[in-house]
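I have a structure I would like to understand better, so I am pasting it below and will then ask my questions one at a time.
One protein chain omitted, others in place.
Entry: chain A
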Amino acid sequence: MRDLVIIGAGPAGLSAAATAHALGLDTLILDEQPSAGGQIYRNVERVTDQRPADLAFLGRDYAHGRTLARAASAVDRRQGATVWHIGPMTRTEGRQVVWSEEGKAQKVNARAVLLATGAMERPVPIPGWTLPGVTTVGALQTVLKQSGIFPRGRVVLAGSGPLLMLLASQYFAAGIRIEAILDTTPPGGLNRAMLWLPLATVGARRAILKGRRLRAVYGRAAREVWRGVTGIRAEGDGALQTVRFTDASGVAHEIAADALALHEGVIPNPQLPRLVEAVHDWDPRQRCFRPVLDAYGASSASGVYVAGDGGGILGAEAAEASGRVAAATVALGLGRIAEAERDLRAAPDLNRLTGQRWLRRFLDAMFPPPDWIGRMADATTVCRCEEVRAADIRKVADHAQGPNQLKAYTRAGMGPCQGRMCGHTVTEVLAEAKAMAPGAVGYYHIRPPAKPVTVEEMAALVE
């Protein structure tokens, strides 16, 4: 039995692993991706070794991921390891964690489990978002880091938030041409956020300075930059050809496009915290669910901790800090260190987290999450897998008590992605249709296996 199984090797998971190792915990990291770093530091070790020139446009903050990975290098880590079940807590055997690696299922018992599974981009259900040629902004950044590839032709970035600005600046620095940026941030961002600027500057000075640099590049990163954009639609026959939108003064436009990348912020990846039935609440400021955690990252599920963006969006620096705090708290829970030592270790990181929360208040005011998803067009796809449209959900909204009953009525959430792409949208559409708070509408129950596995894989466990 392991002392600690950490799921996810991004900033939270790696920093937690380094701390856990230093405190003598027998630790295993399971990460689904091909290499460590999470999304923010994706592929950083290989980029540093094989194409170091690319670090020039990926940026100094990206290169920091290598330091993080090195600090955790003594910890047993499996890449390409997809966790699909976390069993109930038992008094003598801890929790069983089950994963698949190279097509084979494996299991381990853990006294404590740290979920460091990070964020996903908020699905952006605009008309035409299932067309080939339409991706997320994060997807373009992912393949830039992974393989150094970028879309040819007329590239349009659309949406709002720091990641959109970061990709625009990375493309600009790499000499990749952007045809248009369609910025959907409601006008008056800086005015809305100004109240938080002094605290954010004290709490996260580097991030504020970086934001200023990004803003300076943003306006010239594309051939056209439109602000206050609404009503974005993707159109094309079999693939994206045209993007339509309405500008800030209400005038409709259309532009020819080969690639459209969407971004309306990120939300906690809900799957594993939901799988262990951790209590969640709705965060109205970020318009998403997040697991309810204590100050040290403990969830309501016994022996399960959450660190990083999976516990609420605070960014990479906060993820690192929360990983260290959670690992020290696991050591305390297992009797390896005294409470005084945990408190001493956690104090500077809890301070950092406070500063990062101030920064987040600033960013949430500047880039408020989209308020239109519950009112999305009737004909637009909500569930990409089963091709369920908003109208299909509204038709049965009165009868469906919540998202789980809706599955049976519409098949939304029953396809290969297991509700990952429609869960958030279904909550928003149901809440609007039923005139209820999203928190009261709730979310899908997530049941094992949390990722599709073959019967052969499952059978291998029993042998």
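Just so we're on the same page, a contact is a pair of C-beta atoms (placed from the backbone, for glycine too) under 8 Å apart; a residue touches a chain by one contact, two chains touch by 3 or more; residues count from 1.
Here, contacts and distances are computed from a predicted model.
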item	value
Which of "Methylmalonyl-CoA mutase", "ABC transporter permease", "2Fe-2S iron-sulfur cluster binding domain-containing protein" or "RNA polymerase, sigma subunit, ECF family" matches, in UniProt, the chain that is not displayed	"2Fe-2S iron-sulfur cluster binding domain-containing protein"
Selected residue (touches chain absent from view) among A:G103, A:G219, A:P284 or A:P348	A:G103
Omitted-chain contact residue, chosen from A:N269, A:Q286 or A:S299	A:N269
Residue in contact with the excluded chain [from A:G148, A:P186 or A:G439]	A:G148
Chain A, residues in touch with the chain not shown (by the definition above)	32-34, 39, 43, 46, 49-51, 53-54, 80, 82, 103, 120-121, 129-136, 138-139, 142-143, 146-153, 174, 238-240, 258-259, 269, 384-387, 415-417, 420-421, 452, 454
